[in-house]
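A short write-up of the structure that comes next.
Our next item is chain A:
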Amino acid sequence: MRVGAWEAFFLVVRRELCLSFRRPEQLFQPLVFFLIVTTLFPLGLSLQLSALRDIAPGVLWVAALLSSLLSLDSLFKSDADDGTLEQLALSGQGLTLIVVAKTCAHWLVTGLALVIVSPIVGIALSIPTHAFATMMLSLALGTLTLSWLGAIGAGLTIGLRRGNVLLSLIVLPLATPLLIFGAAATDRAISETSTAGAVYFLAALCVFTCTLAPWAATAALRITLE
Partner candidate 1 sequence: MWTWFYKLASPPYVYGVAAAFVPWLLGFAALAIGYGLVAGLGIAPADYQQGEAFRMIYVHVPGALLSLTVYTVMAVASGIALIWRIKVGHAVAAASAPIGASFAILALITGSLWGKPMWGTYWAWDPRLTSELILLFLYVGVMSLRSAFEDPLRGDRAAALLAVVGVVNVPIVHFSVVWWNSLHQGATIVKLGAPSMPGSMLWPLLSMWLGFMLFFGAVLCMRLQAEVLNRERQASWVREAIK
Partner candidate 2 sequence: MTSDFWSMGGYARYVWPCYGIAGAVLAWNLWAAGRYLGAAKVRAARALAMASSEAR
């Protein structure tokens, strides 16, 4: 029975979402990590409210980066372990399509969840509410880019001993522009100056990554699966 490309895409996304929600603890762990890390900074630095506002964008973004890294493990690993990944690769649908579907589903349950939780973190870091819109938009763009960078890294490090450490070593240098512009966008929003430049740059990074990363991630998977 021939399955069209769009149908295959939605089938894979639905499968990923089903699997994710079957183990809700797996979904909550990165979010809880995000919340814990952001509270560590104010507690460790015991700052006045105004000083907290200064470091808030950076802390928010570093925490988002680290918790995204935690969740990247689940992108390919369990499927690679039980052989599903090879079956998907052999399925006749392009491997790129599968990779795009898996990464989109991954972003929905990790990046998007992070964006939804971010107002809580914003309040904890005393980010003023008028900056929330920019903060959430920049996080949405940033986590999407990060999911794609992570897909490349995850594809390269499936099944390696200490693959987690290597994954961070690979993804974090590539993600530094994200951190810089994401924090800049939130910072500008807090000080109520124009955020357009930083947000446009984030969007450009996102488009650039979403366009080229699928091919790189597919190539990475082919290298690992061969």
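What we mean here is this: contacts are C-beta pairs under 8 Å (C-beta built on N, C-alpha and C of every residue); 3 or more make two chains touch, one makes a residue touch a chain; residues count from 1.
The set was built so that all candidates are chains of the complex that A comes from, given by their letters.
The structure displayed is predicted, hence computed values, not measured ones.
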Touching chain A here (same complex, options 1 or 2) is candidate 1
So, in the complex, the side of chain A touching candidate 1 is made of residues 152, 156-157, 160-163, 166, 169-170, 172-174, 176-177, 180, 216, 219-220, 223-224, 226
